[in-house]
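One protein chain omitted, others in place.
A and B are the chain letters, set down in written order, and residue numbers restart from 1 in every chain.
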Amino acid sequence: MEALTGWWDDYFWGALIVAKVFITSLSLMILFGLLGAGAKLSNNRLAQRIAGAYTVIFRGTPEILVILLLYFGSAIALTAIAQIFNPEVKFVDVPPFWAGTIAIAVIVGSYATETFRGAFLGVNPGSIEAARALGMSTLQTFIYIRIPEMWRIALPPFGNHMLSLIKDTALISIIGLNETLFVAKQAITVTGKPFTMYIVVGIIYLGFSSVVTLVVMGLEKFGNRTTVGAK
Amino acid sequence: MSDTPAEPAIKMIKVNKFFGDFQALKNIDLAVAKGEKIVICGPSGSGKSTLIRCINRLEKHNGGKIIIDGIELTDRVEDIDAVRREVGMVFQSFNLFPHMTIAKNLMIAQQLVRKTPKAEAREIAMHYLERVKIPEQADKYPIQLSGGQQQRVAIARALCMRPEIILFDEPTSALDPEMINEVLDVMVDLAKDGITMICVTHEMGFARSVADRVIFMDNGEIIEQAEPMEFFDNPKSARAKGFLDQILRH
Partner (left out) sequence: MSFDINLILDSLPLMLSGFGITLQLLLVSGFLGLILAVLLLLMRLSNKWYLDWVAQVYIYVFRGTPILVQIFIIYYGLPQFEAIRDSIFWNILREPTGCAILALTLNTGAYVSEILRGGVLGVDKGLLEAGSALGMSTSQKFIYITTPIATRLSLPAYSNDVISLLKSTALASTITIADMTGIARTIVADTYAPYEVFISLAIVYMIFTLLIQKLFGVIEIYLGRYTRREE
């Protein structure tokens, strides 16, 4: 245990990075998911095809591979582009934070696409008809009827997507993001206690996933307050 | 009501049943003679289903005694198993095993519980399928049969275990109107045997023609019991009168 002294604040900053990645990738994941679902539900054949390819590609490819591809691939692409403007440039780096965050957002977003699509389809068509019959516009129906009901249905699987985001953050350590797993690797070279260090990482992630799970449970209760237990 | 010196098939003495704070059965006293046909009726929530479900221990009574054919129903597994061998049940939602053929539905309990060999079990199954008039459906799956057919299979399934007593929990309530009669016909036919029948139902025509006794329940209590003629033409309690008015109105 004494091996850990002096490393606590490194772990703390690492945990902060995990939180940063989570918030950023969460926003992007929602964006990608909604775009993908919208494309699949639209009447545009091309959009459907693209969204279809999106889900097939990213649900069928290992996360680590996407992260590596995005990181190395974008570095090469950006270097090439930069060299057009300035031939002196040797190498343009992509910050691991962005390569990793975007990568996991894209991946989990492909699952979120299916979740949102299913949830939109699950909204009671009767409610929509009633809203239109009452004279509400398409936009008003969308905002006040469709979206709230869609979220209520999507929440349980969406909670799982959020957990995936948290856990996938550990993968980004492979490309050098200094979150907690990365910190652990450094600590090990100094202290020679791999088990202790990795267990701490596990506990930190367990803490994060517990918080997310509790928040989701709370949101589910809130979302279902008018539907469950009414006798 | 005939006075039988023999042991009653079912005896319930001061039976109580609670679901949390809610009392579903209040001090039920009931004796059913062997071979008697009983119909239990009453408004929703009166405890009718709870009462018969206590008889085969699908619900556990909280107070009083239940004695089936001399065996008292306790927590002991031997007692519960012994009782369930004597008592068959037909459910409102049929509850046929969807992943087994009709024949297998009828055979599985014979093979597992009575250890009947497969060939004999199949013979008994076919015998009862003929009794309920659908032997040709033996190798189909439940989903391929109509509701009325499924319920008749459910009755045959219960009969294959040769029970002394058979319980019906609203057997026709989940059926489309045109299929109710085919099931009631089977039940009327069954009543001609010596089997003891307890039937929770709203089908008053059936009660009139088959029942030896009609029991009216309300609010967890037995309010009135009488022979069908008497009960339907001359109900004694106000609640029974009100109930009959309600359901016989249309």
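The definition used in the following text is that a contact is a pair of C-beta atoms (placed from the backbone, for glycine too) under 8 Å apart; a residue touches a chain by one contact, two chains touch by 3 or more.
No experiment lies behind these values; they were computed from the predicted model shown.
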Of B:S93, B:S209 or B:S237, the residue in touch with the unshown chain: B:S93
Contact partner of the left-out chain, one of A:L16, A:L31, A:A80 or A:A130: A:A80
Touch with the omitted chain, as defined above, among B:H61, B:R122 or B:R157: B:R157
On chain A, residues whose C-beta touches the chain left out of the figure: 56-57, 59-66, 68-69, 72-73, 76-77, 80, 163, 167-171, 173-174, 181, 184, 188, 193-199, 201-202, 205-206, 209-210, 213
Interface with the unshown chain - residue positions in chain B: 56-58, 81, 84-85, 87-89, 91, 93, 95-100, 108-109, 112-113, 141-144, 154, 157-158, 161
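Assume only the chains that are shown with their structure count from here on.
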Computed distance of Cα centres, chain B from chain A, in Å: 55
